[in-house]
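In this view, the complex is presented without one of its protein chains, the others remaining in place.
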Amino acid sequence: MKLTRRSFLRASAFAAFVPPVFGRAALGAAARRAGRDQTVLVVVELCGGNDGLNCVVPYADDEYARSRFTLRLAARQVLKINDQLGFHPAMAEWKRLFDEGFASVVQGVGYPQSSRNHPEAVRDWHTARPGDAHWPTGWIGQIADQLTARDAAAVPVALIQPVTHPVALIAERAILPSVRKIEDTPLSDLAPRPAACNPLLEYVWRTGEVAREHERAVRAAASRAGVYPATPFGRALQIAASLIRADVGFRVLYVELGGGDIGGFDNHAGQKDNHAALLRQFSGGVAALVTDLRRDGLAERVLLMTISEFGRTLAENGRRGTDHGAAAPMFLAGGRLRPGLIGAPPDLRSLDNGAPRPHTDFRRVYATVLDRWLGVDSQAILGEKFEWLDLFRV
Amino acid sequence: MIWTPYQPTPDEPWNQARVIHLFRRAAFGPNRSESQRALADGPARTIDRLLNPPADVAAFHREQDACETLPLPEWRGWWLRRMILTPHPLLEKMTLFWHGYFGVGMNRVNHAGLLLAHVRTLRAHALGRFDALLGAMTRDPAVFLAAGGANNPKARPNEDFARQLLARYTVGEGEFTERDVADTARAFTGYHVRGGKWREVPSDHDDGPKTIFGQTGPWTPSDFARLAARQLATARRVVRALYRHFISEEHEPADDWIEPLARRFATNCDIGRLVTTMLRSRIFFQSPAQRIKSPVELAVGICRTLEITVPTVPLGFELAELGQNLGQPPTLKGWPGGRAWINHATILARTRLAMRLVGNKKFPAELFGVSDPASPEFQLA
Partner (left out) sequence: MIRTGSRLIVILLALATLELCLLGVLHLAKARRPHAQATVSAPARSVSFDDWIPEQALAVLEVSRADKIMELAFDPAFTGEQSFWSQWKPSALGWTLFRRQLEKEMGCDYPTIWRRLLQDGVVIAAGPGQSFVAIAQASDAEFLQKLNNALVAAARKGAAGKSGNHRVIEATYRGAAYWTLSAGAAYHAILSNRVVLANKLDALKAVLDCRAEAGTGSLAKRADYQAAKRTAGGVATLRLSPELRQLQAKPKGDTATEPNPLAVLLFAGYAEALKANSGWLALGADLQGHSLTLRVAIDCAQPKNAAAFSWPPTAGEGAWPNVEVPRRIAALSLYRNLHDFYAAKDALFPERTSQLIFFENMMGIFFSGRDLTDEVMGAVDPHIRVVVAGQTYDPAVGTPAVKVPAFAVVFRMKNPKQFARISEEAWQKAFGLVNVTRGQKAEAGMILDRKDYAGLRYTFASFSPDEEPDRSKLDIRFNYSPSIAHVGEYLVLSSTTQLTEDLIAALRKPAPGPLDGVNALLEMDGERLAEILRINREPIIRSNMLQKGQNRAAAEAELDRNIALVRFLGRASLRVSASDGRIAGELTFQLRGPAAHKQTVALAP
């Protein structure tokens, strides 16, 4: 199953309407101009259900200390945010971003009667229609359908690295590429199209021209890549940065951490080292991405957001691990955030079946991101209106 | 009058270009011997051969059926292999058409064995009778699972399922009433999918009178199929879908083009005759380069014309990346097709795939009607 590649392009309304007589150069320039104002969302899925309580640690809370014998992180170990909460020691680079104002955390996110079963919970987060077993498309796929409604040639969404498409990216019409590496052998240029009056041929020819130009732009951007950790997650973010820098019309990029399926965050046993290793990867990768984007002045256009199918239980389960829970934090990184902690930390004394209760519906985060960041109609995608959160700087 | 058959004339001669056009639409593309024989035989005989090939098709399918294995990637590879080797390519094209029409896929079915059986059922009826096809679908566990009809208890008739049956598979949006939905749901009560099998539970079936499409009776799922197949609205939808599939994806046909075919189809439900009428018509032969090749058509077309077989399991994955994952259409609406196949990502990937399949072999431009596999013309059908 090793399919490689992909090309990219640009989701510009201009590209659809410019008559071929203007030639390639004009096409590219117009497209590029429109792109500068477009924001990008990078979605990182933490597969398996992330243990939020050991990421944003309530180190001063007795209840936390009492419930976790081997997994407990003490005051002297955590990276303190305030006198109640601190980050996991493996998240040093994340903490640095946080202190500099390029990261924030939305606490206590979940949804009512949330599922604690992997496939169902994943489906709920990916379709944004909890409880509906038959909803056919994913929320990001719907973004793609909305953005390609005006221009069928556009490719606003890409999946980076894995082969299987997550449910989130199932779209009715749009075909979304998997980018596993930057294609380095260019295709030969197209011959100029002889005059003929077949609009369909016109469309194919023009799409090919723009596609080749976009591929060139991405190759050029990739050669200016920054330094990323040598982990698959780091490499994925490096590719993401190149796609963003190339400015070819991507609006949403999707990356998985933890390997899909049951997922590396699903630590029912021996959680300590495994979770730490993953957080280190996450932290290092995101910090590298933000640094790289800041260098090119792109950080203000990018928002990174994590999703995870559920949080985990407060108490350890006797196998030095934790079981499926409900509420968990969502991590945000980017150049236009209102930094700090958003929302109250989960209440450890009012548990639902062993896990802290969520107080913020994840669809509120989605709605905020869809409407205020991407400029896409959230109600059409989520099915109802959700109240926004105050996530961004003015 | 609209659908008068094409007759070769000096202005519209039976030439290589038309042969290629016919084979590209009705099959996956001609190879050398097919092309030569078609030129000699003329359009009518060639179309007859495409509908009823002289080869022992039954034996071919028996052999292929015996080889077919799961899981999904292997099954996909076997189907692609079948398409490449089949003596009856029109049947495979129609099977693919119905696969997209019903939009049943692994996202919702989850049992690959059910999908295998579903596609075999489609193949059995692909050029046969539409009422038989619809009847088979109303007994197919894969269809029930895909459309949300796994459970149909008498106490709570499954109206979501009924709505899908009416809107997606038969008369279409706006052509049915809420009464139709309610009573269709009641017709299906007592028919469930349990353990991957379609089961009839007579005690759970509501056998009272139901009114569907204005006709009242103690309807069961097979009655629903019979009634729906004969609705003019259903026929119009199928005819339009076949128009899009065989004639043009760019041009929306006028109602008076569709009406005569729809009336006849609603009466006799004969898919083969409908397809023949379309393929024989002047309209058909006047519409080259009006469709985009689907990824399967692109790849299988190259293999059949060059007469090569390729490892089809990896090909299945590549075609999935191009947007056509056999066995997993994105939604019940199937693959939208047309311009949706071509975007800035897929155009280059499709070009690379075509060039890779052609490889170092000599490219027979006279069989493709195009001089270069990397050209945009090659993407059109």
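Every chain is named by a letter (A and B) in the order it is written, and numbering of its residues begins at 1.
What we mean here is this: a contact is a pair of C-beta atoms (placed from the backbone, for glycine too) under 8 Å apart; a residue touches a chain by one contact, two chains touch by 3 or more.
Model, not experiment: these values are computed from the prediction.
Novice: Out of A:D51, A:D266, A:D292 or A:D361, which residue would touch the omitted chain in the full complex?
Specialist: A:D266
Novice: Quick one: which of B:M83, B:L166 or B:V310 touches the chain that's been left out?
Specialist: Spelled out, the listed residue whose C-beta touches the missing chain is B:V310.
Novice: Looking at the full complex, which residue from A:L278, A:M330 or A:L382 touches the chain that isn't shown here?
Specialist: In the full complex, the listed residue that touches the missing chain is A:L278.
Novice: List the residues of chain A that touch the chain left out of this view.
Specialist: These residues of chain A touch the chain that is not shown: 47-48, 180-181, 230-232, 235, 258-270, 273-274, 277-278, 281, 317-321.
Novice: Write the list of chain B residues that the hidden chain touches.
Specialist: 67, 69, 74, 77-78, 81, 111, 195-196, 309-313
Going forward, only the chains that are shown with their structure count from here on.
Novice: Using mean CA coordinates as chain centres, what's the gap between chain A and chain B in Å?
Specialist: Chain centroid spacing, chain A to chain B, equals 36 Å.
Novice: Would you tell me which residues of chain A are touching chain B in their complex?
Specialist: Residues 1-3, 5-10, 133-134, 136-137, 141, 148, 152-155, 158, 163, 167, 170-178, 183, 187-188, 190-191, 193, 198-201, 203-205, 207-208, 210-212, 214-215, 248-249 of chain A touch chain B in their complex.
Novice: With touch defined as at the start, can you tell me which chain B residues reach chain A in the complex?
Specialist: 73, 107-108, 148, 160, 249-250, 289-292, 314, 317-318, 321-323, 330-333, 336, 339-349, 351-352, 374-377, 379-380
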